[in-house]
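For this depiction, one protein chain was excluded, whereas all remaining protein chains were kept in their positions.
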Amino acid sequence: MRQVLARAIGGVAIIGLIAGAAACNKDSGGSDNAAGGSNCGYKLAFFGALTGSAANLGVNIEQGFELAVEQYNKQKGSDCITVAKFDSQGAAEVAPGVARSLVADKKIIGIVGPPFSGESEAANPIFDEAGIPTITPSATRTSLSASGWKVFHRAVANDDAQGPAAASYIKDVLKAQKVFVADDQSAYGQGLADVVKSKLGPLVVQSDKTEGDGKQTDFSALVQKVQSSGATALFYGGYYTNAGVIRKQLTAAGWKGTLLGGDGMKDPGLSKASGTQAAIGTVVTCPCSPPEAAGGTFVNDYKAKWNVAAGTYSDVAFDAANIFLQGIDAGNTTTEKLNTYLSTVNYKGIANTYKFTDKGELDPSLIKVWAFKFDASGDAVKDQEIKTS
Amino acid sequence: MNFSGLIDNFGPLTVAGLAQGAIIALFALGYTLVYGVLRLINFAHSEVFLVGTYACLIIWGWFGLDQNSARPDFGAMLGYMALGLVAAIVVSGTVALGVELVAYRPLRRRNAPPLAFLITAIGASLAISEFVGVATHRNQRGVPPIIQARTVITIGNTHITNLQILIIALALVMMFVLDRFINGSRLGRGIRAVAQNPDSAALMGVNKSRVISLVFLLGGLMAGIAAVMYDLKIGVTKYDAGFLLGIDAFTAAVLGGIGNLRGALLGGLLLGVLQSWAAGLFGSNWLHAAAFVLLVLILMFRPSGLLGESLGRARA
Partner (left out) sequence: MSDTAVATEKPKTSFRGSGGVRGWFGRQPGWVRAVVALAAAALAFLLPYVGDIPLIGPQLITEGIDWPSALFNMSYYVLLALGLNVVVGYAGLLDLGYVGFFAVGAYGTAILTSKDSVLYSHTGWAWLAAVPVALAATMLAGLILGWPTLRLRGDYLAIVTLGFAEIIRIVATNTQTFRGDRGFTGIPHPPGTWNGKVIFGVTDAIPYFWLGLVVIIAVIFGVRNLDRSRVGRSWLAIREDEEAAEIMGVRTTKFKLWAFSIGAFIGGLGGVLFAGEQGFINSSTFVLQFSILVLAGVVMGGSGNMAGAILGGALISYIPDRLRGISVGGTDLYEYRFAMFGVVIIIIMILRPQGLIPSRRRAMELKDRAKEVAPL
């Protein structure tokens, strides 16, 4: 009898769990009190990772995006544009379902995201079919713009721009004679490292590959190879998560050379992991201009709103949102009009000036690559603009 | 294939592998102890280790130490080390007991099939690591420079640092102590009795529940020590650190013969060295694949690991 009772309770408890969870449903329809003002009552969506192991970059972008919308609403004096967040977990297998639920919401007329190239491949066909314009602040895989998506726009330069710049920095500024190149085998990191390798040619003394973020923490073999190769510079194609650990283990082993990387490493998280002292001098390239160059209050506003410093791509996401907002403000309140508007836009933002080619790439003449250097503040600050010719 | 990468760096790679292997071995003891007594894979052991890596960081944080602090002098270093070890051991031990209490004991009472234990352990593992992940915003946490790695012995191009010696020595000492405890003490006899035959042990007056708790506690203590060593060696921890190294540790336990203490040590060291060599030869991205290939090869010829299962058998 006890067994019967326990099983009955078990069954009820499980139904209760699910029903209970369902009962406290969040009203996602939310705020339909379409606020006053013209061209209001629409939604802009963020699509990207908010949870999961890739969440850091996604959250950086979402916060920059949300800040822009909030400032716009404040300026309008109403809740004019609503933010809708869609959590893809940065995973290609999750993205399509989430993207379909995004396109079901007909009030959404623009999307900032997806941040990663993998999820872009899986989700962008759906956005393209639905005709909702997207601006990605960080998916830099070159082939994305060749997929024929009409709604695709990229607010940063693709991988082809950054690699040569990083190589010329190593050659002309750092004047390193022996360079070690490694990557994390992500599409981003590997692409970057391959370009750097081919541009540096004979300067590369040795190369290695590591596992991706969260798959490896002991880099002693890489450290040993870097040390014994006699390289004075290590270019790592990858993200700050691994780079911070690598920098720390290199320093602990007594290697004094310079660590370099792409924009995926431009995050204070790197120095938080490695310790500020070890991170000083680490150079990252970024196809973006320093935020302080724009003279805006973005850096302080961001800090005030989110209580953390702006991270990688927060500023680009802020710009992407503002591009949409400017378009909506000008009366482009359907997805078609907004998409057409994007093809003609010329917007000066805090990180760059934006103008898109017919494929959705950033106009080549506007691509600037800057080098940033980690300093004693634990963040990467501007070093110099890299001329690639 | 990069033969010169392996041959030129043979010494350093071996030493680095031994240090990593020593940590894996300490970690693997938890799997082996629980398996020896309960015949179960304690999947949640990886999270026992994880909380240890955070516990010592939190204690050091109370003393104002973070990744940017200056290196403490020798006396302070000893103090911090002791504190960190105690904190990690206490927290890991408590969590191990907690896991046993929440995820295993109710099932034992209900005479559940063995797979059910595996699944509750997976549930516990998921819950703990995700809660840590949420609490830390999934950020990495840097470790303060408690010990500065410094070369103390040089043989050819092989520089052996004080930290590497400490880790390897500590693993060997803990191994010896645990071995003596299991084989020499009254409580250890209880563990061996339950491992050999739970029912007879119960009839002979051994308190089975207490023995099982003790086994989880011992595994937790070892994981705590491994956690501190991991922090010092790797320099960073994150919410998924336990899962990641847990796979290695479990592999090591099986490699040596799960349920066998010395097997765990042998398996850990072997795995560490092999991974290091594989990283030198094929590149760091192949090191786990190489470890698994070796595992399959060894198990094909010795289906119960290098040393066989033997916590309860004739000799431990």
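Going by the order they are written in, the chains are A and B; count residues from 1 in each one.
We adopt the following convention: a residue touches a chain if its C-beta (ideal position, glycine included) is under 8 Å from a C-beta of that chain, and two chains touch if they have at least 3 such contacts.
Keep in mind that this is a model prediction, so the values were computed, not measured.
Contact with the chain not shown here comes from a single listed residue; of B:6, B:146 or B:295, that residue is B:295. Although one chain is hidden here, its contacts on chain A can still be listed: residues 4, 6-11, 13-15, 17-19, 21-26, 28, 50-51, 86-87, 91-94, 96-101, 103-104, 118, 121-122, 125-126, 129-130, 141, 143, 147, 185-187, 190-191, 209, 211-212.
Residues 35, 41, 102-103, 106-113, 115-116, 118-120, 122-128, 130-131, 133-134, 198-199, 202-203, 208-209, 243, 247, 250-251, 254, 258, 285-286, 288-289, 291-293, 295-296, 299-300, 303-305 of chain B touch the missing chain (whole complex, contact as defined above).
Here is the rule we use: only the chains that are shown with their structure count from here on.
A separation of 35 Å divides the Cα centre of chain A from that of chain B. Considering their complex, residues 5, 8-9, 12-13, 16-17, 19-20, 67-68, 137-142, 145, 149, 151, 157, 233-236, 238, 240-241, 244-245, 276, 279-280, 283-285, 287-288 of chain B touch chain A. By the touch criterion given at the top, residues 52-53, 55-56, 182, 185, 206, 208-211, 214-222, 224-225, 228, 241, 244-245, 248-249, 252-254, 269, 272-277, 378 of chain A touch chain B in their complex.
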